[in-house]
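Step one of this worksheet: look at the structure below.
One chain of protein is taken out of this complex; the other chains stay put.
Note that the chains are named A and B in the order they appear, and that numbering of residues resets to 1 at the start of each chain.
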Amino acid sequence: MRQLKVEFYVGLFVIAGIAALAYMAVKMGDLNLFEQDNSYQVVGRFTSVSGLKDGASVELSGVKLGKVTSIIYDTERQEAVVTMQVPNTVKLSTDSIASVRTSGIIGDKYIKVTPGGEEDFMQEGDEFEQTESALDIEELISKFVFSTGDDK
Amino acid sequence: MTTTDDQTAPGIIKIEQLTTHYGERQILDELNLEVNRGEVLVIMGGSGSGKSTLLRTMLGLNKATSGSVDIMGIDVVNANRKQLYQLRRNIGVAFQGGALFGSMSLIENVQLPLREHTNLDENTIRIMSRLKLDMMNLSGFDDLMPSELSGGMIKRAALARAVVMDPKLLFFDEPSAGLDPVVAAELDEYILELKQAMDMTIVVVTHELESAFRIADRITILDKGKMVITGTVDEVKQSQDQHVQNLLNRRAARDPISPDEYLDLLTRTKASRPIPGRIHD
Partner (left out) sequence: MINMISRLGQSVIYNCEQAGYLTLFLLRALGRMFSWPIKLGPIIKQLHFIGAKSTFVIVTASLTIGLVLGLQLYYELNKFGAVDRLGTVVALSMIREMGPVVTALMVIGRAGSAMCAEVGIMRTDEQLDALECMAIDPYRFLMVPKFWATIISLPLLVAISDVVGILGGYVAGVWIFDVPSGAYFYGMYSSVDWVDINMGLVKSFVFGLIIVWISTGKGFLLHLDREGSYGAEGVSRITTQAVVLASISVLVADYLISAFMI
């Protein structure tokens, strides 16, 4: 009886611990065990993606639908190459625009996709024709300040 | 595991030129001792005589500086871990405080060696452990925890655990320490019973005279790490040696000291500082 109680509590403890771990891994670690193949990847080339990180969200009309899976630097064309993962259910027309935006002043960077009007849709591996790079607020402010003030 | 040919040899333990140190301090000094098969040998001595160290060295718990301790054909001093563990399966040890495991019930304590070293089924293990408990007059206390046992019961339980594997050789550290004379005498009976019923060789370390005289075939007396005498009970009783007489008459052994030294000892401002980390018993 006593032994049974001990085993019961240990079992409960292990289940609780693993549940907590699984919750964190799936919800925050973006561990996708179940939805492997129902998404496709598209690529965007930006002159600057300052502040954008792996795993940042890809939003359409303000709704998070996909995420950034990799950010690399193309040394030849001197651009940042961002790969995004979008679910199959989301169709992006070939003339959609991808732009790097910020949520709030100190918020995370994310990619905003503005749909276009073409009939054709982007396929796996396609590139966005048009992109807008990150707005660097500091740069903007300094430009503004120094262009209106004395020449430096 | 022992070979059959040393069954014929009289000595089950042969100690030769055994010297041990604790830090800088010499505890045993070139000790020679032989224990015969089937006898009860009692090792006696006051505190600090080195008898506990001798026991621990024989068990391989303490390292020796030099010399050899041959038990059933294995030199404990130089044996590796594997050899020691092999040897210890044929040895039972009952410790002074019993050394029962507080988290296990009485019977679980006794069953432990069987569970660890044999593949016997549950029933056999229960029967074998109950047999030994019954021998020690502990039937019916199976599920008591060590904290619920009296001092005498703990010693008996320790003895039961020590002999549960039917060892050829049994060591018993201070069987009567901390017990009242009646219970101590009872324990001596159990030791004798073990010797007769199971044909065990038994080495007992004690400082109790009555107990030693009751159980011993031979007695060894140690003083300051040296053997003073080894012999039968009568031989020891008739010995004229000063140390032996001191022990027999329970006189405190003290080295003679000159009046000057004595005065110095009393008037010294500071007692000589013991070295930290060393025992001074």
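Rule of thumb we're sticking to: a residue touches a chain if its C-beta (ideal position, glycine included) is under 8 Å from a C-beta of that chain, and two chains touch if they have at least 3 such contacts.
Treat the numbers as computed from the prediction; the structure is a model and nothing was measured.
Undergrad: Using the touch definition up top, pick the residue from B:Leu59, B:Met72, B:Leu133 or B:Val236 that touches the left-out chain.
TA: Checking each option in B:Leu59, B:Met72, B:Leu133 or B:Val236, the one touching the absent chain turns out to be B:Leu59.
Undergrad: Decide which residue listed in A:Leu12, A:Ile72 or A:Ile141 touches the omitted chain of the complex.
TA: A:Leu12
Undergrad: So one chain is hidden, and I want to know which residue out of B:Val77, B:Val93 or B:Leu179 touches that hidden chain in the complete assembly.
TA: With B:Val77, B:Val93 or B:Leu179 as choices, the missing chain is touched by B:Val93.
Undergrad: Which residues does subunit B use to touch the chain missing from this display?
TA: 56, 59-61, 84-86, 88-89, 91, 93, 95-97, 99-102, 112-113, 116-117, 161, 171, 276-277, 279
Undergrad: Could I get the residues of subunit A that touch the absent chain, sorted low to high?
TA: 6-7, 9-10, 12-14, 16-18, 20-21, 23-25, 27-31, 54-57, 64, 104-108
The criterion applied here is as follows: only the chains that are shown with their structure count from here on.
Undergrad: I'd like the Å distance between the centres of subunit A and subunit B, where a centre is the mean of that chain's Cα atoms.
TA: Centre-to-centre distance between subunit A and subunit B: 74 Å.
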